[in-house]
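Note sheet for the following structure.
As you look at this complex, bear in mind that one protein chain is not there, while each of the others sits in place.
Naming follows writing order (A, B and C), and every chain is counted from residue 1.
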Amino acid sequence: MSDHAEPHIAPLKTYLNVFAALMVLTVLTVWVALFDLGPFNVVVAVTIATVKAYIVILYFMHVKYSAKIIWLTAAAGFVWFILMLALTLADFATRGWLPIPEPW
Amino acid sequence: MADGQSHLAHHFDSMEQQRESSSLGMWLFLAQEVMFFGGLFVAYAIYRFKYPEAFAVASGYLSVGWGAFNTVVLICSSLTMALAVRAAQLGDKKKIIQYIVATMLLACVFLGVKGVEYTEKYHHDLVPGPAFQYVPDFDAYTVPVTAETAHPNFAGHVQLFYSFYFVMTGMHALHMVIGLGLMIWLIVKALRGRFSREYYAPVEMTGLYWHFVDIVWIFLFPLLYLVWRH
Amino acid sequence: MNERFPVIPDQASALARDVDMLYLFLIGVSAFFLILIGALIIWFVFRFRRTSDTDRPAEIHGHTKLEIVWTVIPLVLVLIMFVWGAVLFFKQFRPPADAMEILVTGKQWMWKMQHPSGRWEINELHVPVGRPVKLTLTSEDVIHSFYVPAFRTKMDAVPGRYTTVWFEPTRTGSYHLFCAEYCGAEHSLMKGWIHVLPAEEYDDWAARIDPDLAELTPLEAGERLFTEMGCMACHNPASGALGPNVVGLYMSEVRLDDGRTVIADEDYIRQSIVEPMAKIVEGYQPIMPTYRGQLDESQLMQIITYIKSLE
Partner (left out) sequence: MSENAAKTENYLNVKHTVASWLFTVDHKRIGVMYLATILLFFFLGGVAAVLFRIELMTPTEMFMASETYNRLFTMHGITMIFFFLIPSIPAVLGNFLLPIMLGARDLAFPRLNLASWYVFTFGGLLGLGAIIFGGVDTGWTFYTPYSSTYANSNVILAALGIFVSGFASIMTGLNFIVTIHKMRAPGLTWFRLPLFVWAHYATSIIIVLGTPVIAITILLVAVERIFSVGIFDPALGGDPVLFQHLFWFYSHPAVYIMILPGMGVVSEIIACFSRKRIFGYHIVAMSSLAIAILGFFVWGHHMFVSSQSMYAGMIFSILSFLVAIPSAIKVFNWVATLYGGSIKLDTPMLYALGFIGLFTIGGLTGLFLATMAVNVHVHDTYFIVAHFHYVMVGGMVMAFFGGLHFWWPKITGKLFPEMLGRITAIIIFIGFNLTFFPQFIVGYLGMPRRYHVYPEEFQLLHVMSTGGAAVLALGYMLMGVYLLYSLILGPKASSNPWKAAGLEWTTPSPPPTENFLEPPVVKHEAYAYTEEDTYRDDAETKGDTHG
């Protein structure tokens, strides 16, 4: 299944770059939180967190150099979580709506 | 299944098959973990959606300073862990131990800070349960009066936030403690010279686990500490 | 339906017949497939039975056209079921604007209902025939479910929120009311009757306020209210539990949490019930709910009479 017989060893620089990026994003997320963006505060915060998680998964967790099936497994967890969230929210978000009117 | 020379278990045909199996197994375990925490995140999201103001107010009592500090600590520990795995790949036994010890120290710092935060919450009666008491601190924090804040159950909603704060960070801390246990086991194995360029799967698996724990915190930090800071 | 061995319950609401039509459609589809599959299996088992141990049937891999047919037909059928079911469902939960409103509270283990006229009922609900009735449901403790089979309707009563359900009775008579959501020990006793009356009769009936309670002595009524209103949950003389013991309370000295002491006279007791937050007993949490609006004055009098009688 795997593309590599020998595991890929990333250069030290990659790790340090990833680390730096994570630090910058941490500062960014605190800084953005100081502005009132209305509902977009959550959106921005979660987006930044997702980017951080993504690079941790790609580089620290070596998914970038791994077989497809590992990719798929990692993605499945997150996709399933999002679907669980989306469908549950679908209930809470539409509770206040009125029933479709008459002809139905 | 002697741990000594041959690390190939009897039912596998090759080291490669064995390594790929353990890495797929670990990733499935992590997918399982995503859903485990996922349940908590969904519940949190629903309540935050229902009671945005109470959650904002409640989050205001958390210390962003400590939260950000811990985020940095945990990212550092992720880096040292990644370097430990790299050392293992290169077969550098001494460095494996050094980096793992560094990771463990950082983890202890993180847990120490959490301890400080928990005691602080305890002294402010913000631990959910019968003793929970929410007294609006209007000087430190201005709470606009809205339909939500005027709701007789406002304090209850604040308590809900803290229920989730404690369950989520507690579950996360529990995972860190388990990670510490794994790292002790790694050090013992490393000292006995069990790892080599061919066989370092335990280091790699623990690394994956540790990065996962880091990722959970990457989401917890903004969701719990940064709800409303303007 | 068949009197001896009914398979369909009474149809006593405007929508009952519609639901039954859909049900019959589903039975038709099911019967068709069940008979088809059953017949095919029996036929094949006989036709292709093994005659000798050396039988080697020819290989059949599949048949794409056939597979498409038996994917598309069920798909079309289920889409019909979905649309029909959803349309009817919206009808079941879209109350007409002129519906008469009745408030329903579920609690372990009874239903309390209040009519627009102000009349209360417990476990029995009188409604007029031919007029749409809308129920607003809530619960004081756990989830219950208001279920009237003859009206083919059901809705959960959820603590902390209001839900609604409506029906238009089309036949007079008495029909079962059940609690359909498991709610604890006596879940199966949380049932009663829906009495559908001719419209004028209902109006007369609703205007007669509180005949039950008036027939009891105030003390008996107070005792009854004390259990029915859930005071027992916190003021059980045996255990005390969440609230202070009220036995011997009358005219005793009560220490409040701000250090004051008061004498527990009638006014104090009344205030404790309708404004429980005003004076908090030392050592207790301010968790008692207010009963303002739930107990009318005469009922308050009855409860106080009862508390006074506890020695």
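Basically, contacts are C-beta pairs under 8 Å (C-beta built on N, C-alpha and C of every residue); 3 or more make two chains touch, one makes a residue touch a chain.
All figures in this text were calculated on a predicted structure; none of them were measured in a lab.
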Chains still shown that are in contact with the chain withheld from the display: A, B, C
Using the touch definition up top, pick the residue from C:Ala14, C:Ala99, C:Val129 or C:Val142 that touches the left-out chain. C:Val142
For the chain left off this view, which of A:Leu28, A:Val44 or A:Ile69 is in contact with it? A:Ile69
Residue among B:Val42, B:Leu74, B:Ala107 or B:Met176 touching the omitted chain: B:Val42
State which residues belonging to subunit C touch the missing partner chain. 5-9, 18-19, 22-23, 26, 29-30, 33-34, 37-38, 40-41, 44-45, 48-51, 53, 55-63, 66-67, 70-71, 74-75, 78-79, 81-82, 84-93, 108, 141-143, 145, 147, 149-150, 152-156, 158-161, 163, 176, 178-189
If you put the missing chain back, which residues of subunit A would it touch? 1, 69, 76-77, 80, 83-84, 87-88, 90-95, 97, 99
Touching residues (missing chain, whole complex) on subunit B: 9-12, 17, 20-21, 24-25, 28-29, 31-33, 35-40, 42-43, 46-47, 50-51, 54, 128-130, 153, 156-157, 159-160, 163-164, 166-167
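As a working rule, only the chains that are shown with their structure count from here on.
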Could you put a whole-Å number on the gap between the CA centroids of subunit A and subunit B? 16
Residue numbers in subunit A touching two or more further chains are none
Where in subunit B do residues touch two or more other chains at once? none
With touch defined as at the start, can you tell me which subunit A residues reach subunit B in the complex? 1-2, 5, 7, 9-10, 12, 15-16, 18-19, 22-23, 26, 29-30, 33-36, 41, 45-46, 48-49, 52-53, 56-57, 59-61, 66-67, 69-70, 73-74, 76-78, 80-81, 84-85, 88-89, 92-93
How about subunit C: which of its residues touch subunit A in the complex? 86-87, 90-91, 93-94
In the complex, the residues of subunit B that touch subunit A are 16, 19-20, 23-24, 27-28, 30-35, 38-39, 41-42, 45-46, 49-50, 64, 68, 71-72, 75-76, 78-79, 81-83, 86, 89-90, 207-208, 211-212, 214-215, 218-219, 221-223, 226-230
